[in-house]
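Notes for the one structure printed next.
Of the protein chains in this complex, all but one are displayed in their positions.
And now, chain A:
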Amino acid sequence: MAVTVKTFASASDAAGALSSDRSARYLGGGTLVMRALNEGDVSISTVVRTQDQALTRIDASGPRVTLGAGVTFARVLADRELAFLHAPARSIGGPAVRNMGTVGGNLFAPNPYGDFTVALLALDATVAVAGGFGSRDIPIEEFLQGRERQAGTLVLSVSCTRPASSEAFRYRKIARIKPKGGSVITLAAHLPVSGGRVAGARIALGSMAPTQIRARAAERALEGRSLDAATIAAAASAATEGTLPSDNALGSAWYRREIVGVHLRRLLSGQE
């Protein structure tokens, strides 16, 4: 079925068109919206896009990193300043998908996709969105909780603070096929350490609930402690708390609950 494609020079005009039409979807890299059109999704009658250069900008020079929503995973991988995001970017798709798929689109990718967003959730990213009434910043957790309602908002960029060290940010994706494949589960952990003790831990899980979620009980088990075997074991045993995984072709809900603690323990103990 043919749809109407509206192309705008500026992101704000695109945002206006998006917010005023419930059947409009924003087209980023195409890996979600074109797929929906190919599958005959009749809920989409308008496709909105913009050629605004601001959406493809990367600002990675300082401690605060900002990625335009239209930045592709291939560009993340090509940027040395973004080394801390290379593992999640590399875990997505094959080369063609990484040349097309974008950071902004990944925020909307349903299970078993959305791995980059797991990393961003652990990093406490901020999502800048433009609605009908100007732009605003939303904490990523709040954005994800209301994701069903976000179809009418245009994501402009995501930003996060660079982790203090490569040890402080860890990522692990479990897939059936290597080096690509949908996620059985995905884990990311930001573990800032102060005086030998974890301070402000954030653990994010993918494919363990309808959207990416934080493992708050596991975070609490780490807080104020050193990353020793007992602490890691306590966090791992709390990993399923608050999760709501479901069955799909890649794994059952039961299997996901069984393995999430195992992989969290390996992630926290630095095992491959």
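The rule is simple: a residue touches a chain if its C-beta (ideal position, glycine included) is under 8 Å from a C-beta of that chain, and two chains touch if they have at least 3 such contacts; residues count from 1.
The rule is short, and it goes like this: contacts and distances are computed from a predicted model.
UniProt lists the omitted chain of the complex under the protein name "(2Fe-2S)-binding protein" (options: "Cytochrome bd-I ubiquinol oxidase subunit 1 apoprotein", "ATP synthase subunit a", "(2Fe-2S)-binding protein" or "ABC transporter permease subunit"). Only one of A:T4, A:S194 or A:S269 touches the chain withheld from this view, namely A:T4. Looking at chain A, the residues touching the absent chain are 1-5, 7, 27, 29-31, 34-35, 37-39, 47, 49, 74, 93-97, 99-100, 179-180.
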